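So, subunit A:
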Amino acid sequence: MLLNQFLILGAVLFSVGVYGVLARRNGVMVLMSIELMLNAVNINLVVFGVQHGVVSGQVFALFVIAVAAAEVGVGLAIVLLLYRNRTSIDVEDFDLMRG
Partner candidate 1 sequence: MEVTGFDTWVLSLAVFLPLVGALVIMLIPKVYETELKLVALGSSLVALVVGIYIAIQFDYGAAGDLQFVVDKGWIDVINSRYIVGLDGLSLPLLLLSLVVVPLCLIYSWNHIPDPGNPKAFFVLLLILSTGMNGSFVAQDMILFFVFFEIVLLPMYFLIGVWGGEDRRYASLKFFLYTLFGSALMIISFLALFFLSKDASGELLQTFDMRVLTDAAGVGIIKSTQVWIFAGLFMGFGIKVPMFPFHTWLPDAHTQAPTVGSVILAAVLLKLGTYGFVRIAIPFLPEGAIAWAPWIGLLAVIGIIYGALGCLAQKDMKRLIAFSSVAHMGFVMLGIATLTDFGINAAVFGMIAHGLITGMLFFVAGSVKERYHTLEISRLGGLLKSAPRMGWILGFASMASLGLPGLAGFWGEFPAILSAYNPGAGLSEELFRVYMVIAAIGTVLAAGYLLWLYQRTAFGEPTEEFAGHEIADVNRDEWIAWTPFLIGIVLFGVWPNLIFNVTDDVVSGITASVEAIAAGN
Partner candidate 2 sequence: MEALLAFSRPALDWHALAPELTLLAFGTLITVVDIIWDDRSKRAMPTLAGIGLLASLLPILTLAVDGSERTMFGGAYVVDDFSLVLKALFLISGYVVILMSVDYIRDGDYYENEYYTLMLTSLLGMVMMSSSRDLISVFVALELLSIPAYMLAAWRKGGARSNEAGLKYYLMGVFASAVMLYGMSLVYGLAGSTAFEAIAQELGSGESNPVAILGILFILIGFAFKVSAVPFHTWAPDTYEGAPTPVTAFLAVASKTAGMVALIQLVFVAFPGRDDVVQPFFWLIAALTMTIGNLIALRQNNIVRLLAYSGVAQGGFMLVPFAVAADAPARAIEAVVIYMAIYAFMNLGAFTVVLAVARKTRSGEIDSYGGLFQYAPGLAVAMTIFLAALAGIPPAGGWFAKFGLFRALLDAGGGWAAGLGVVVAVNTVIAFAYYARILVQMWFQSVPDGDERPIAIPGSLKAALAVTIIATMAFGVLPGLVGHFGEVSVLSALGG
């Protein structure tokens, strides 16, 4: 099967996600990028699972999806909180504490 292609897809997705996290300044976009990374992982897991012919990979993927949902929930809550207090979701603005 096309193992390498899937892996490359995963890698590309992951990289895009990383870029998004590090470059985008909009908090929501950052969250989305993280989702991208997680999904890259999922692709890997599923593909490897298929390749090895074991189910555990897909199970792992399911866990990841579930956890990701929870994470994003918390993330959005925090972003909302910040927006309420600071009327901004630009992650660059939040540097009260440094040094």
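The rule is simple: contacts are C-beta pairs under 8 Å (C-beta built on N, C-alpha and C of every residue); 3 or more make two chains touch, one makes a residue touch a chain; residues count from 1.
With respect to how the candidates were assembled, all candidates are chains of the complex that A comes from, given by their letters.
It should be emphasised that the depicted structure is a prediction, and the values quoted were computed from it without experimental measurement.
J.: State which numbered option touches subunit A in this complex: 1 or 2.
T.: Looking at every copy, the candidate touching subunit A is 2.
J.: In their shared complex, at which residues does subunit A touch candidate 2?
T.: Listed in rising order, the residues are 7, 10, 14, 17, 21, 27, 30, 34, 37-38, 40-41, 44-45, 47-49, 51-52, 54, 56-57, 59-60, 63-64, 67, 70-71, 74-75, 77-79, 81-82, 85-86, 91, 94-99.
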